[in-house]
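Just below is one structure, and these are the notes that go with it.
Heads up, one of the protein chains got dropped from this complex, but the rest are sitting where they should.
This part shows chain A:
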């Protein structure tokens, strides 16, 4: 005797959050049943393994049928096939678009292409996340990317509206899209210590300050690309390191301000030219797409690592960067104040975020 067909359809679609999570995590039906049995549902509800299997299969089928709609969350709200209460809909969407930080770290900044997708089995092995789940997360990234790529207006808002995601999740997706679009390198060994949230924070800074949309909301451009004009202007900052006088003047101003305020003053003074060169060089090169990709690795190599070897605390770094930024404005011959503020504001907050003690 065998069950050929087993179907349960409710007028209000019944969805078990626990099973949904198992499904999202890529468990097979049988594995999910095992997990549920271990979870103790059976004793709680006087059920048998058979009942559990039937329920799990049924739920899985429901989720599969819903998946199509979840790809376009706006449709979920006005489709007729499933009667799902709004709070449930929100839950479904939010969980479907949720991702593992460890997974996203692996693909962050990579091109969301078929090639990358093929490598997902390696990612799966490395992170311990099931391949199915990896694929779903990857496809989510790609889908969001494709939709918002062409859209005008603020990135986060676009994502939130099109995918009905809660604000924090929409911001994370904005970061992922932004990284994927600019192909920032995040996978290098030196960057391994950084979490996804670190990068997401940086992405937020870049989106809010360095893109076209950041300056002018009315601009008919997108939020995903860096402001080319601004990048061009950054070249002008080179004067800070190429002009010997200016460099010395800058150094003395910073040192005067810092003196006595930190116990790593000597290291700071010694390293000033080095650090300043590093930061300004990064700025000057950003016009090249290739150097944009290396933005984070450059920050780490040119600034964070030297600071760290000098055992600066993040308070020290903050202090240093504050005065370094402000002092530049006092320089007589330095004219590019706006660009400098726009550049250093982001650099400072990124470095502070990336500077783990």
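What we mean here is this: a contact is a pair of C-beta atoms (placed from the backbone, for glycine too) under 8 Å apart; a residue touches a chain by one contact, two chains touch by 3 or more; residues count from 1.
Assume contacts and distances are computed from a predicted model.
According to its UniProt record, the chain left out of view corresponds to "C2 domain-containing protein 5" among "AP complex subunit sigma", "C2 domain-containing protein 5", "Cytochrome c oxidase subunit 4" or "ALA-interacting subunit". When the full complex is taken into account, the listed residue touching the unshown chain is A:54, out of A:54, A:262, A:281 or A:349. Contact between chain A and the unshown chain involves residues 1-14, 17, 44-48, 50-52, 54-55, 57-58, 61-62, 64-65, 74-75, 77-91, 164.
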